[in-house]
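Every protein chain of the complex appears in place save one, which is left out.
On to chain A.
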Amino acid sequence: MDVLRRNNVTVSGAGQRAIVFVHGFGCDQRMWRMVTPAFEASYQTVLLDLVGAGHSDLAAYNPARYSTLAAHAEDVLAVLAALKLTRVVLVGHSVSAMIGVLAAIREPDRFSHLVLVAPSPRFVNDVGYTGGFEQADIDELLEAMDNNYLGWSGAITPVIMGHPEQPELTAELNASFCRTDPTIARHFARVTFLADNRAELPQLRTPALILQGSQDALAPLAVGAYLQQHLPNSQLVVLNTSGHCPHLSAPQATVAAIHHYLGPAPAPSQ
């Protein structure tokens, strides 16, 4: 299996160190486009689509395998292995921040730093933990997704069911920016929003920067504080921006925070 094709991996930039960007739920690697140019001069930049999103191989989305975030973490590790990369910087947004944490626990040598953009180890409130949401809220989200996929799923489903002989459907899927198959989106939403990775946090040895928006409905400030407490070698930086995507709403501030955290990059190889 060609994992680079499966995860629609794109590599650019010039640098000795690699920086890998992993998108969050609801979009694909194109959501990094305001951020990545700032790293291409001094880093090799690696972008990928999680299986089930963007231009990844949708046929590879086996719901049983992808029923936990660990499978996506394995995919990220497989991509790094295929590219023969070690000691990379991984920038993960939202759910992929946790995917990055899981991957770095599993193969610490692959990572030098993690940048966790708007991360949350658990969205649903628990005893002694504020995630920001109740189970009923997540159910409502799934319903809202159903309502938004209504008129569309019938036409697009054949692509997902593995009929690549109908290129016009694939084209339609690709043209619809940040849209993916409703069945996959629904499943991935469930996996994302019902995940609980709090127990894994103390196992992380890789230094991590937590980048949080000051008004993020999905990852409230309490979640950022919780992460900083439980990730052994972490820093928390709160960006003065609203929403769950600081890399879109405050790209310059996001870039500056990452650069500041990583320090000067080694000179590109001669």
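By definition in this document, contacts are C-beta pairs under 8 Å (C-beta built on N, C-alpha and C of every residue); 3 or more make two chains touch, one makes a residue touch a chain; residues count from 1.
By definition in this document, contacts and distances are computed from a predicted model.
> Consult the UniProt record of the chain that does not appear here and report its protein name from "histidine kinase", "Acetolactate synthase", "Rieske domain-containing protein" or "DMT family transporter".
"histidine kinase"
> One chain is left out of this view; which of A:R5, A:R30 or A:R205 touches it in the full complex?
Of the listed residues, the one touching the omitted chain is A:R30.
> So one chain is hidden, and I want to know which residue out of A:L141, A:L221 or A:L236 touches that hidden chain in the complete assembly.
A:L141
> Taking the full complex into account, what residues of chain A touch the chain not shown?
These residues touch the chain not displayed: 24-27, 30-31, 33, 133, 136-148, 150, 153, 177-178, 215-218, 241-245, 248-249.
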